[in-house]
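Let me begin by handing over the structure; questions about it come next.
The other protein chains are all here in position, but one chain of the complex has been omitted.
Take a look at chain A:
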Amino acid sequence: MDFYLTTVTLGLCYSALALGIYISMKIFNIPDITTDGSYTLGGAVTAMMLTHHQSPYIILPAVIVAGGIAGALTGLIHTKLKINALLAGILVMTALFSVNLTIMGRSNIPLSNLPSLFSLVQVVADPNQNTFWILLVFVILITFLIGYLLKTDFGIAMRATGNSESMIRALGVNTDRMKISGLALANALTALSGYFFVQSQDFADINMGIGIVIVGLGSVIIAESLINWLRITSVWLSLVLVLGGAIVFQLVLAVTLAIGVDPNMLKIVTAVFVLLIVSLPRLSLLRSS
């Protein structure tokens, strides 16, 4: 039971990141890999501020702003300097490594005995379950906010920007500004994942973000396969599926470890799993045709 609980909790930690990737990749059609850096940035800011005895409630907006700035920088480089989005993301991610190291002051910060978001409120006695419930509330809240945003006029314009740029410009939207705010939003969400992760695992590490983008991509791809397969057009349902994707992704990894696969092989299992999900619809199409 505890095994599944911690896995699902981890999945919830990553669901903000998955929503971020969903926004940059699916809504804006921009392959943004600032993620690795902005995730660690979220963690670094959280750890630094927690050790300086700041309240998690104050840290929350600080993390969102920090991630937003990182994303906006990628957006600015991409739109104003007309640099390929992938390269813009890599540049900011690389630069963020030094920023994160400076914020943290060292490569690893343990947070075991400090109060965190998950110890401030006691819903249930068991700390693991407590973390789960608090995270669940936050994730539902975030999903609701993003879902609402995508339904607003601004949100429709966001979705159109990634879909038909010529159209949305003719309809009076500054697409550069839209992309910058979209990437800011995506990376603010990613940083939020770092904020959750650091407080649920009681440590921050400079390397915690390495390869994290695949976690988001995998979750989105799981969701996307289902969205295409079930022909879902509802924004809400799509977001819920992205959350589900994040949890399923962690479950698959946890089960892989539990059945005794060498932990060194975990990254290759991750890669193969994502490959499998991407190729599955195509493979089954091949067979039927």
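In this text, a residue touches a chain if its C-beta (ideal position, glycine included) is under 8 Å from a C-beta of that chain, and two chains touch if they have at least 3 such contacts; residues count from 1.
In this text, contacts and distances are computed from a predicted model.
Enquirer: Given the choices "YCII-related domain-containing protein", "ABC transport system ATP-binding protein", "NADH-quinone oxidoreductase subunit D domain-containing protein" or "Peptidase M16", state the protein name listed in UniProt for the chain not shown.
Expert: Matching the unshown chain against "YCII-related domain-containing protein", "ABC transport system ATP-binding protein", "NADH-quinone oxidoreductase subunit D domain-containing protein" or "Peptidase M16" yields "ABC transport system ATP-binding protein".
Enquirer: Determine which one of A:V65, A:L111 or A:V173 touches the chain that has been left out.
Expert: Candidates A:V65, A:L111 or A:V173; residue touching the omitted chain: A:V173.
Enquirer: Would you write out the residues of chain A that touch the absent chain, in ascending order?
Expert: Residues of chain A in contact with the hidden chain: 148-149, 151-154, 156-157, 159-160, 163-164, 166-175, 233.
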